[in-house]
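Of the protein chains in this complex, all but one are displayed in their positions.
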Amino acid sequence: MLVVRMEERSLSLDMARVCEILEKQGCRGRMVPHPEGVCIVAEEPREGTGEIAVLPGVRQVICTGNSFPLGSRDMAPQKESMELAPNLRIGGGNVVVMAGPCAVEGREQILEAARGVKAAGASMLRGGAFKPRTNPYSFQGLGHEGVALMAEARAETGLPIITEVMGVEDIEGMLPHVDMFQVGARNMQNFSLLKALGRCRVPVLLKRGMTATVDEWLQAAEYILAGGNHRVVLCERGIRSFEKRTRNTLDLSVVPLVKSLSHLPIIVDPSHGTGLRDLVLPMSLAALSCGADGLIVEVHPRPSEALSDGAQSLDIPTFGDFMQRVEQLLPALQADPKEKTCPLKIAM
Amino acid sequence: MLVVRMEERSLSLDMARVCEILEKQGCRGRMVPHPEGVCIVAEEPREGTGEIAVLPGVRQVICTGNSFPLGSRDMAPQKESMELAPNLRIGGGNVVVMAGPCAVEGREQILEAARGVKAAGASMLRGGAFKPRTNPYSFQGLGHEGVALMAEARAETGLPIITEVMGVEDIEGMLPHVDMFQVGARNMQNFSLLKALGRCRVPVLLKRGMTATVDEWLQAAEYILAGGNHRVVLCERGIRSFEKRTRNTLDLSVVPLVKSLSHLPIIVDPSHGTGLRDLVLPMSLAALSCGADGLIVEVHPRPSEALSDGAQSLDIPTFGDFMQRVEQLLPALQADPKEKTCPLKIAM
Amino acid sequence: MLVVRMEERSLSLDMARVCEILEKQGCRGRMVPHPEGVCIVAEEPREGTGEIAVLPGVRQVICTGNSFPLGSRDMAPQKESMELAPNLRIGGGNVVVMAGPCAVEGREQILEAARGVKAAGASMLRGGAFKPRTNPYSFQGLGHEGVALMAEARAETGLPIITEVMGVEDIEGMLPHVDMFQVGARNMQNFSLLKALGRCRVPVLLKRGMTATVDEWLQAAEYILAGGNHRVVLCERGIRSFEKRTRNTLDLSVVPLVKSLSHLPIIVDPSHGTGLRDLVLPMSLAALSCGADGLIVEVHPRPSEALSDGAQSLDIPTFGDFMQRVEQLLPALQADPKEKTCPLKIAM
Partner (left out) sequence: MLVVRMEERSLSLDMARVCEILEKQGCRGRMVPHPEGVCIVAEEPREGTGEIAVLPGVRQVICTGNSFPLGSRDMAPQKESMELAPNLRIGGGNVVVMAGPCAVEGREQILEAARGVKAAGASMLRGGAFKPRTNPYSFQGLGHEGVALMAEARAETGLPIITEVMGVEDIEGMLPHVDMFQVGARNMQNFSLLKALGRCRVPVLLKRGMTATVDEWLQAAEYILAGGNHRVVLCERGIRSFEKRTRNTLDLSVVPLVKSLSHLPIIVDPSHGTGLRDLVLPMSLAALSCGADGLIVEVHPRPSEALSDGAQSLDIPTFGDFMQRVEQLLPALQADPKEKTCPLKIAM
């Protein structure tokens, strides 16, 4: 496919001209807003792009063999970091650790968790207000009330917050309170939701579907990017396999694979990815060693009382040890081993 | 779990009394509207249900070991048929054949397809107006315009229509035109959408997720049933496997398995299920032989020109032969082999 | 690839000439014995096969795009039957039903089973003497003693027998007693065993590996064919899937798929394929409806006492009903629906 990057100051007339030439060759151009200047995405015209590259207002013409042009590495060959919240960046050596309970269960629980993970050095607070549950009769989360409780935890601790959005109809009410939206594995191909998030200007964490291929995942991300929201972070959370001892099978090989295909940051969820508390630390170290830009970890003040996912949640002291072990490993790792870049650090 | 079926004429007071007794035993009752009288669903109380069974307004107390009480076979031990549209029933010996193109591409195409499948003996017209596409730059369907074209085809041919709904925000606009909603495999666990469809009174065809277990599928159906919409039909459309020659792996064993677990009708989609035109007929015959209540088949006036799924679509003459072969087989099959029930027939 | 079929009376000199010409073009010819005349298999030479077709002793030159030339449909475009034992053929309308216990447990058990399945109309007796068990401490079968007991059951009932072979070292001792060898799913790619069976002249039932693709399976069959043993029957026995209610997921779509790719007969094992007794009949009817050439069914005189696989075994009266239902369906099915061939019948 083809991405035509326009100058920041390019005119509507310039864009129209590009689209016109594409159309002559049978390709429909699609305009995508971007802070550094509109992008026009289209199929690659057979007769080449030479004519387009020299048009007024055109900054760059990028051809890519991938089906996810805006998300492909060709769009940003060098590693860059992305802003998730004021003073919090991911990538380029900044390792983001998101931590908190599976579900927001009440005021005390989320505040206690927030204080605990903040003290241990986490970068963001996670917590589920809208819960995608297999069974309709299971606890479905506190909804907008849960979001408000997370906002309160943010106000107290200063931690940016991330929480899952399940429906288009919930976005508007969540927007004022949320630093980052999470899309769960089951909704990875909920295209209606992805399109709506593409129209927002809040970063999105897109979890991989339970049996999604990397190409399907990056095309799902492309739905958001194609709407003009260029802040998408990917999250590997384990795939469905035949193994019964673990909840899912964490597929760390997608970390270096995604990095070779895309400029989007990628983090790993070792909690859902394994379902076993004792595997959270070793798999986190492994994730960072093969290049992950961050982790999202379930931490609960009292895992045994958790309404969901207790067996995979760390308590707060264990999370403190966890952060220490992560910090001990980071100096041995580099943001880009090929170049002598600075070692990794936890983003805060 | 537990379902308390109330008399049709039972009073709010009666229901409140049931919930109160459940609550005393720590179980929250959930009221579900039903044409034959409200149902109250709850966890099974430890001290038994004897006290509840004798309360005024209570018709029946049903205990089930399944996590999908309303959809479980315990709710309707004998096989019954379900109305999909005026004069069109599924189940109880009525085999429903839904046929039509993958996508509504234009007025002529859908009308031609509708006339063709009507003449060949199909029960319903299928066609996609909102298309869930892996890639954001692929043809996304004609949307509400496509729905209107289907409605026109219905007006001309008399065939009831079924089409996919992808987002909560689209339901209202589709409701006046659609006889049956389809939920696609990718949205099987889009709980926001399932809840919204539970509030409608239009039948829903719920496709199985690409790697969903039967229990996950029946619990997804339960989301719709728990909203008070009791007309859910299941559709096996192939699971993801390692085989590369077929698009998916049609899992016919779920047909008798679902029938042993649930009273919901189940049909089979041999088109998506195999992705290969030549496998559509043998797999359809197999599906009916192991008890499927119907088929949903892709038929296109000119498969080679189809905007999507051409390789698995039958043309209209081939669909005519297909229907003949199906009709030849039906007399050898019985709605319930254990009892000497009448042989199957195509519903029209 | 390429198969050069030689005349039955062709000379060594003729074969050497073919190989020489192939070698000139960089292709190594491999000679495969065949009752109708040697076959020479090789990569397809770039410069074509014209020169070879006119050589003395060459009957036919067959080019195929498949990686399993001897097993490919191109070798035998018309449907033919294969002899499994004197007076017992499979294919061409002959449906073979193999029935018997999972394991030979003792003299009385196997004789009782043999008499029962014979009376009900089975074509062959199955029974495991060497048992591939996941755990080394589980019952491993009676070994050669079990084979001898099966031979005794054959002597009494006249039923040809089929049993699993697990190791090259066991073949010689089994050869005098066995009508057909079975290769289990776990050994589908035990190439050492396949090569040894290729040197035998006894038919082989090759079960599909638990997650094998059709191409891997047909290439495994090719190992046997390439050794000169041309009597290979394929058996679908269920693939590993994520479903927990069934033991495996029976993949019936491979039946018409294999038939389109290969001339080898294919049968279905609904017992291992589902693991549930109640699914054996519906899935058997489905298998025959989509073209299977036979069934292999577990039958035990007293399933509740079986040392293995009791939950999926039919007792003898149920197997009698099973055979009746199968016989009722067969007249509605045809060996080759495209041509008006005679209806199917059970081979005996």
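Observations on the model:
Read from first to last, the chains carry the letters A, B and C; within each, the first residue is number 1.
In this text, contacts are C-beta pairs under 8 Å (C-beta built on N, C-alpha and C of every residue); 3 or more make two chains touch, one makes a residue touch a chain.
Given the structure is predicted, the values throughout are model-derived calculations rather than measurements.
For the chain missing from the display, the contacting residue among A:48, A:158, A:282 or A:317 is A:282, taking the whole complex into account. Checked against the full complex, the candidates A:151, A:290, A:311 or A:346 give a single residue touching the omitted chain, namely A:290. For the chain left out of this panel, the touching residue among A:7, A:51, A:112 or A:251 is A:251. Taking the complete complex into account, C:222 is the one of C:179, C:222 or C:269 that touches the chain left out.
Checked against the full complex, the one of C:25, C:81 or C:189 touching the unshown chain is C:189. Counting over the whole complex, subunit A has residues 211-215, 239, 241-246, 249-257, 260, 273-274, 276, 278-279, 281-283, 285-291, 325, 328-329, 331-332, 337 touching the chain that is not drawn. On the side of subunit B, the interface with the absent chain consists of residues 240, 242, using the contact rule stated above. What subunit C contributes to its contact with the hidden chain is residues 1, 30, 41, 43, 67, 132-137, 166-170, 186-187, 189-193, 210-211, 216, 219, 222-223, 226, 240.
Throughout what follows, only the chains that are shown with their structure count from here on.
Shown for subunit A are the residues in touch with two or more other chains, namely 240.
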